[in-house]
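Yeah, one chain of the complex is gone here, protein chain that is, but the others are all in their spots.
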Amino acid sequence: MELSTGNNQNNPGGSTPRLARRQAKPKKTVVSINGIQIGGSEIVVMAGPCAVESREQLLETAKAVQASGATILRGGAFKPRSSPYSFQGLGEEGLKLLSQARQETGLPVVTEVIDPRQVELVCEYADILQIGSRNMHNFPLLKEVGMCRKPVLYKRGMMASIDDYLLAAEYILKQGNEQVILCERGIRTFETSTRNTLDLSAVPVLKRLSHLPVIVDPSHGTGLRWIVPAMAKAAVAVGADGLLIEVHYKPEEALSDGPQSLYPDEFAQLMEDLNKVAQAVGRKIARLVVNH
Amino acid sequence: MELSTGNNQNNPGGSTPRLARRQAKPKKTVVSINGIQIGGSEIVVMAGPCAVESREQLLETAKAVQASGATILRGGAFKPRSSPYSFQGLGEEGLKLLSQARQETGLPVVTEVIDPRQVELVCEYADILQIGSRNMHNFPLLKEVGMCRKPVLYKRGMMASIDDYLLAAEYILKQGNEQVILCERGIRTFETSTRNTLDLSAVPVLKRLSHLPVIVDPSHGTGLRWIVPAMAKAAVAVGADGLLIEVHYKPEEALSDGPQSLYPDEFAQLMEDLNKVAQAVGRKIARLVVNH
Amino acid sequence: MELSTGNNQNNPGGSTPRLARRQAKPKKTVVSINGIQIGGSEIVVMAGPCAVESREQLLETAKAVQASGATILRGGAFKPRSSPYSFQGLGEEGLKLLSQARQETGLPVVTEVIDPRQVELVCEYADILQIGSRNMHNFPLLKEVGMCRKPVLYKRGMMASIDDYLLAAEYILKQGNEQVILCERGIRTFETSTRNTLDLSAVPVLKRLSHLPVIVDPSHGTGLRWIVPAMAKAAVAVGADGLLIEVHYKPEEALSDGPQSLYPDEFAQLMEDLNKVAQAVGRKIARLVVNH
Partner (left out) sequence: MELSTGNNQNNPGGSTPRLARRQAKPKKTVVSINGIQIGGSEIVVMAGPCAVESREQLLETAKAVQASGATILRGGAFKPRSSPYSFQGLGEEGLKLLSQARQETGLPVVTEVIDPRQVELVCEYADILQIGSRNMHNFPLLKEVGMCRKPVLYKRGMMASIDDYLLAAEYILKQGNEQVILCERGIRTFETSTRNTLDLSAVPVLKRLSHLPVIVDPSHGTGLRWIVPAMAKAAVAVGADGLLIEVHYKPEEALSDGPQSLYPDEFAQLMEDLNKVAQAVGRKIARLVVNH
């Protein structure tokens, strides 16, 4: 029998095994990267620029987010842009810059992979592979990262029900890779005052149905810098195991997602605020024990 | 010029006055009921059963929520039910029971009005008039409550964009009643694991665009008891000025919305937890100064 | 047992009677107005301006749509406008103009009622009472028109599932008024290139589940004049029993919905085209037998 939320009677997948479900594994999955535990009692903050643009941009931003307490560095080298005429990322050059940033700061790196042919390459550089919202149903890509032995940050599609999402996660888990981090990043609704509608109820629902850790991306979930801190605090209060936040050392010059990227000082303030909310719900923000 | 969120370029209403907007009144509106301030620094918790069912049910529930720290009692006498074959509320008899409960507990009462012909009657008994989601665009009703001198708890429609919502609020404000409390209660999306999708980003958006207080109803916003505490904490973290929570002394016997009503002991625990989150964001939960 | 579409397993309303359902009445309901049959083999076209603005505007438009073959005149006297600062309709004066237009053209009149206190008044003038999308869940209003002995054109809410819609229709039917005409007028989705998304699949679904006639409003369903003819033809092809189309003798001067109103010559062309599509699906467009 499947656990359910109590509202949805659907049971897609029928009697087949469902590796992402609590029934398959009652104990919570904790994903471990260089001593950082995602899905444990501490809340992990991943931060950095949307796209890797240059050595200076990445390094300056990485140092700033590290100084404020982020423990994982985000940054895209391969960018799935809505328009082919927009900046598409630096590719392997971007991966190398991420690798350098990791060396200089000690921060593990999460970066997106969008092509099954590049999974091996991205694996060489990344500590966590990211599957973006638009690729939630890209099954060949899911199988490929399922065959990796690197953790996968797997984002919910913007029009995917939670059932769809957990069912598609099976494509990764079935290959033997159980280190999957789920991520709510906003769904598409009729509301236009925010870019997407961040569905924070997805966090408790996912944690009830699945043993996998669940984080929240309030940057893509709203598309608006000024609202990110409030939504990040709410995400911690609702029970998220981590956050993915866009920070840019000069957002007004960003080649992508500038309007939703925090300034470094805003991020520093946010980290202080998040600590308080984390404590109010009996948790704390993870800190990096640097020994490099 | 209208303030905007930065995402939505719409400006419905054009150059006409917009009384709900910050431009019309830079100072925040604080709605005051028997010394309780809604929209001030404290967070107001309104709790009680979905529908008034009997003297015992209402009194027992009222005392329980009061004991845990709720400062306003909710309860429906006129119920807008999806089916005409469901319990429709006790009508005036329900209003009288609410009045008795107020006398016995000292808690002011919020109750729904669904018919313009009953506004006068409901005004005699209620401290706050509630306009439900399905009546967000019921203009004759809005005009009628706009002519009252009672505060109005005005819920967002499940299909209404924030622009629609603030524009429709003008129907109340334009009649001279400025004591309007906005309320996010979930929007309709494709997701079915919760009854609605509680749009918590609506709270900071509404507070940015309007001077009116904003509360959240996590009970209707999710439809599921077990998720209400997590969403209530998130609502406080995101900046809500209050909460509207369904509590029933015996949810399994409730004539409506039992599956989303908290047990009294769950509500007591939640109030303790909310206090911590409120403090983490620099606020506190309002307490009633009883002198009856 | 309830009929279903095969996709949705919901059965709201449980074992209670469902008067709108085929199970309650296997024979199709045909609504008859002055010899015009809605829900029979012929397709009925209702046309006219969004709002009654003046005697000239109404008369000129009425004569034009009649000349092209419309058999029912539409026009709003009480307008539920999103903004209280927009034109709200002429009220009873508008009803009188509709009555005059009927006398001069012989066309029966459909007009909206938005307030339960005005149902009696509107009944005096109208041949069909219209309940608009925003009032689909206005239960006191539904009960009031249910007590009338006039046919009701009852529009689907823009965020109402078909199950919600048919369940709410019970509020009218339960009062003894079975002359209900259902109307698909567009639902709210994420798509913004049209004002709403006209859900034409609702027509066969409604006709499968219910015995009531089903018409389509492509004007509100799209909000765009240029697309109305294509969607009107599709509505006939899909099996609608009628159409509700906004036509204005001078759309560029319309006080409401000008951008979606057809010019009289566009409407004349459309009527010719509709005749061909109707014949292709074994039906024809109803014609008025005038004897005044």
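Which chain is which? They are A, B and C, in the order written, and residues in each are numbered from 1.
By definition in this document, contacts are C-beta pairs under 8 Å (C-beta built on N, C-alpha and C of every residue); 3 or more make two chains touch, one makes a residue touch a chain.
Note that this is a predicted model, so its numbers are computed, not measured.
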item	value
Touch criterion as defined above, residue of A:24, A:59, A:123 or A:159 at the omitted chain	A:159
Residue among C:39, C:140 or C:223 that touches the chain left out of view	C:223
Among C:19, C:168 or C:231, the residue in touch with the chain that has been omitted	C:231
Missing-chain contacts mapped onto subunit A	12-13, 16-17, 80-85, 114-117, 134-135, 137-140, 157-159, 164, 167-168, 170-171, 174, 188
Missing-chain contacts mapped onto subunit B	9, 188-190, 192
Contacts of subunit C with the absent chain, listed as residue ranges	5-8, 10, 159, 161-163, 187, 189-195, 197-205, 208, 221-224, 226-227, 230-231, 233-239, 259, 273, 276-277, 279-281
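FYI, only the chains that are shown with their structure count from here on.
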item	value
Chain centre separation in whole Å, for subunit C relative to subunit A (CA means)	48
Distance from the mean Cα position of subunit C to that of subunit B, given in whole angstrom	34
Subunit B, residues touching no fewer than two other chains	159
